[in-house]
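First, the structure itself, so that you have it in front of you.
Note that this complex is displayed minus one protein chain, with the remaining chains in position.
Labels run A, B, C, D and E following the written order; every chain starts at residue 1.
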Amino acid sequence: MRIRFIEPIGTDTWVQPVAEALQKIANPGTEIEVVSLRNPHCPYHIEYHAYEGLVAGDIIKVTRDAGLKGFDAVVVSCFYDPYLREAREVSGNAVVVGPCQASFETVATLANKVSVIVGRRKWINHMEERVRHYGYGHMLASFKPVELGVEDFQKDPQETERRMIAAAEEAIEKDGAEAIILGCTQEFGFYDTLQQHLGVPVIDCAFAAFKRAEQLADLKIRFGWTPSRKWSCEAPPEEAEIQAWGVFNDDDPPIDSSVTVRA
Amino acid sequence: MRIRFIEPIGTDTWVQPVAEALQKIANPGTEIEVVSLRNPHCPYHIEYHAYEGLVAGDIIKVTRDAGLKGFDAVVVSCFYDPYLREAREVSGNAVVVGPCQASFETVATLANKVSVIVGRRKWINHMEERVRHYGYGHMLASFKPVELGVEDFQKDPQETERRMIAAAEEAIEKDGAEAIILGCTQEFGFYDTLQQHLGVPVIDCAFAAFKRAEQLADLKIRFGWTPSRKWSCEAPPEEAEIQAWGVFNDDDPPIDSSVTVRA
Amino acid sequence: MRIRFIEPIGTDTWVQPVAEALQKIANPGTEIEVVSLRNPHCPYHIEYHAYEGLVAGDIIKVTRDAGLKGFDAVVVSCFYDPYLREAREVSGNAVVVGPCQASFETVATLANKVSVIVGRRKWINHMEERVRHYGYGHMLASFKPVELGVEDFQKDPQETERRMIAAAEEAIEKDGAEAIILGCTQEFGFYDTLQQHLGVPVIDCAFAAFKRAEQLADLKIRFGWTPSRKWSCEAPPEEAEIQAWGVFNDDDPPIDSSVTVRA
Amino acid sequence: MRIRFIEPIGTDTWVQPVAEALQKIANPGTEIEVVSLRNPHCPYHIEYHAYEGLVAGDIIKVTRDAGLKGFDAVVVSCFYDPYLREAREVSGNAVVVGPCQASFETVATLANKVSVIVGRRKWINHMEERVRHYGYGHMLASFKPVELGVEDFQKDPQETERRMIAAAEEAIEKDGAEAIILGCTQEFGFYDTLQQHLGVPVIDCAFAAFKRAEQLADLKIRFGWTPSRKWSCEAPPEEAEIQAWGVFNDDDPPIDSSVTVRA
Amino acid sequence: MRIRFIEPIGTDTWVQPVAEALQKIANPGTEIEVVSLRNPHCPYHIEYHAYEGLVAGDIIKVTRDAGLKGFDAVVVSCFYDPYLREAREVSGNAVVVGPCQASFETVATLANKVSVIVGRRKWINHMEERVRHYGYGHMLASFKPVELGVEDFQKDPQETERRMIAAAEEAIEKDGAEAIILGCTQEFGFYDTLQQHLGVPVIDCAFAAFKRAEQLADLKIRFGWTPSRKWSCEAPPEEAEIQAWGVFNDDDPPIDSSVTVRA
Partner (left out) sequence: MRIRFIEPIGTDTWVQPVAEALQKIANPGTEIEVVSLRNPHCPYHIEYHAYEGLVAGDIIKVTRDAGLKGFDAVVVSCFYDPYLREAREVSGNAVVVGPCQASFETVATLANKVSVIVGRRKWINHMEERVRHYGYGHMLASFKPVELGVEDFQKDPQETERRMIAAAEEAIEKDGAEAIILGCTQEFGFYDTLQQHLGVPVIDCAFAAFKRAEQLADLKIRFGWTPSRKWSCEAPPEEAEIQAWGVFNDDDPPIDSSVTVRA
């Protein structure tokens, strides 16, 4: 089973450490390729929606490339779940997974009300729209910002943890949360301590997304449950348009750096 | 990993064949116990909501028993997803899965609109309520009844298949379905043929539920993501009530027959 | 007119006092039978959802028995409105009423926003789900817990009243409630004092449920408005299944104690 | 108990026959006053929304007058449930009831899906908005027009019945209705025949509204459950505005004709 | 282009100043007629829903009159958007606009979350119902009352401004508002100062309504986009009913005072 894990940013800072972290939680036999994008414009984060839009094309191209190269699943590693509809259309047989959807699917059998710890208030409206779009709006207890940007989470882990615990405790006591989702893929490394401290499930969204990709890839291989290509899921015509117009330059996917590990 | 798969009916007819079928699709190392209920009143099906209610207590007892015996996950094998809220409350650390929720979680990344093939119109209102409760109402293209009772699906498989294909084709062409869910655990053995014939994903709800249980059990073991016990998920007090009042007779779970297999 | 009022618990503590209380508010000619369940496991309350599920079967059996014995209406006396769908299916011509639905139907013409005083936060998620299921979600100002269990309400009535008034005043001033529902059938004896103190309608849910049963029984007798038996309301086949399989033991309904009064 | 039943039209054609019909279904001791409006402009019907608006003022004045004269409840007899919010504000202690809300409250315990037989397609959007506003949208199977205006229903009862049966049968078989509401107060005299023919509950909306008024008046008298006067339900200040500005001419309510009967 | 701007109250206090204010913001060539109603009962405000209902008939008559006299658009100048459905039905080719709908249409492209500054808590439920009816419920951050009646806003402008700023700042900081709507047509004269102070868009609802009327009148003239007269929008039959019954007295629209200006 092969999974491509896309860091939708233009820096290779996290490629190696993420690959190592995923290797530790992967099932035996899973091959994981972690990639960052070649896009030179948004090296560090896609907190802003304009930045997100600037990498849309690259996400789509790298997803299509994954489908062509026989990957079984693709993760777009940002809690905005950016451009899943678009990427899924050209993923071929590869299943495409986002951390927000995966986290809610994971928690849906474990709790009735959930709060999401986010970095900044900026993010909330977009994420809430995502959650409601998926149909999980009734599960939302609250979004709790800790006033940290994406790049700040790992700067002073102790301070980050302190803020996360404070936010989570308020979410539980005041907002009625019964479980917590860490709503940014950069909030890694905290779930376990928080979970033990709080006594409720604490979902690491990057881990949730990766394991969900493995799960769905398994179903795809075992039962042939590949993405539908009917109606709204119809892919563009390969010859008449994609080839004729040169829509994709398939020899040159905009991948900046990549690391492949195997569990 | 140990999974208990509950047939919520009072007959052992399906215990052995289901165990064998699950064995074939389980991950290596998964131990599966398939059980039927001792309840003498509803041997054959729980199509009627009153029947469903009559086995509620047994479902809860057998789920609690699974938690006490260290099972990692429990499947309640009926597309009504009967009494998950109640069973989850006393499941201890075991995750509790239902085929309806599992099927929609499976298909949510594969298609935008889905139709569910059901036996009788009787079932639709209850199932639609479940689907909307989970938050997947916007994904529903339609429920398509084939006018067969639960016990009829396996009587004349060719006729069943003919009706299923007719219903699914209408669902796709007229209702806009992009994927199909077989909405009864007795609709097993058909998904593959249908999928090849129709060219869209066709989800076997029993397989979806079992694999979902395996997936969530894996997350539970790996990350400690067990059911929340906070607020609405709080379990009853063990000593002060369960023991003091003798709420459960834990030595005697109402299991009629059971088969254990290992993949 | 005959109404069966089911206390869905395994104790006869409240049977006599409830019968006397209902007798005082019944219309002339109404015969009221108050019953508790024989179920030995949950003598005192069904606050926990597992307990609720353990008495599901008995609620259904006692409701069916009421239909067979010619009762016009049945009340299942718990604000969770437990298993109305299931009980209604086999109630014959008897109308089945729950306190939550009845309270909202009562208040819907009196106010636009309502708060519900409940015992513990545990209850809220389940009750809110009920309220939203009925379609009254837009009327909800808030649920206000007073941190008392079902059995505590009548222990120290002065303290209970004090907490209820505090919760209701906050509901009105802060949450915008225009009326109050006492969201537990054990919160009886308080509505009148609260109503005079607060100056807004205060609904006793047990009284609302009983009077609603009388009202619907009257419509049933007068206009033939009995429960539908079409589609999702279809009852199980009496001969082919209920008798053939011995689904119900109609000679022996699981009634523990019963008191009949006449207004 | 005294109930005022407002025909919100400027003709006395139906005052006497409606009074007689209600007399037959009233509880002993209920006094019923049926009134029509003095408004000279819309003698025959308020199918059009502009007509409805033209009688808004009179409905409010006659409702206020009922409150001042000590009526316990008021029915505004049109399935649009016209201006209940406005009328309720100045009804004093009288409860104000509309046939649409009353019909759905009546049927909510009897069936899960309901169709409404209406006269013309014109009506549907407004009525559907009402039904969704109350929170009963999930119960709607369909609105079925029979292409008759309000004044036509009683012209050729046999033809009306024929059309109603055809519409109801289609509602049941095709749309999944489990009960039928006759969605115009002029559709009286048909419910019984239809009910026997169709085998599902058929609700006469005028009867449902009148009996609902009796029920709520009973609760009002017995428990003091009068309309809230808090927040959005606050009534205008009597002295500082109503008297000072002469808002109402209370000596001269715009009642055209009235008939009082006693059951 | 001719626009009638209806002050739905029985005083001419605001007719002249509003005409002058609109003249300053109108496009060249727009003719504006500001009118108040002859209705003697509600001279000062329609805060109470009963008052609103008392002027319903006059709003409808004056709107119909506008259509007959060739106005291109009508504004009903109250944030309750009173009786738009009714007035639109008989407006002929004139487009009918309300301040609430217009304000949300204006802000919908400028911000994702909006708070509305209102006078009293009394108003909120009705206004929220309007906003949700239009479909803008997801944009609501909050309603913020400043505890002033309609007539109070202009009494002590400094105090009004102080309260508005306090409410708006809380709306932004606590409720997450990204823009502010001044939710009463009497809240004029404040938007500009608030906007500069707060740094977010502050919508004057009367200006928004007037400009929306101009815009829609332009589309009507240019593209023939007049109100639909199909199905629920069907107008009453002119000869067979309106003339035959004398529904409207078109020679005598209930206009109290009017001022016409031209930009």
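Note that in this section a contact is a pair of C-beta atoms (placed from the backbone, for glycine too) under 8 Å apart; a residue touches a chain by one contact, two chains touch by 3 or more.
Model, not experiment: these values are computed from the prediction.
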item: Which residue of A:15, A:34 or A:90 touches the chain not shown here; value: A:90
item: Residue in contact with the excluded chain [from E:22, E:50 or E:97]; value: E:97
item: Full-complex contact with the absent chain, from A:41, A:222 or A:262; value: A:41
item: Those residues of subunit A which, in the complete complex, touch the missing chain; value: 40-44, 48-57, 59-61, 64, 83, 85-87, 89-90, 121-126, 129, 133, 231-232, 234-236, 241, 245-248
item: Interface with the undisplayed chain - residues on subunit B; value: 112-113, 138, 176
item: Contacts of subunit E with the absent chain, listed as residue ranges; value: 25, 27, 88, 95-97, 101, 105-113, 134-139, 172, 176-179, 191-192, 195, 199-201, 203-204, 207-208, 211, 215-216, 218-219, 222-233
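The criterion applied here is as follows: only the chains that are shown with their structure count from here on.
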item: Gap in Å, rounded to a whole number, between the CA centres of subunit D and subunit B; value: 46
item: Subunit A and subunit D, separation of their C-alpha mean positions in angstrom; value: 54
item: Interface hub residues of subunit D, defined as touching at least two other chains; value: 112-113, 138, 176, 231-232
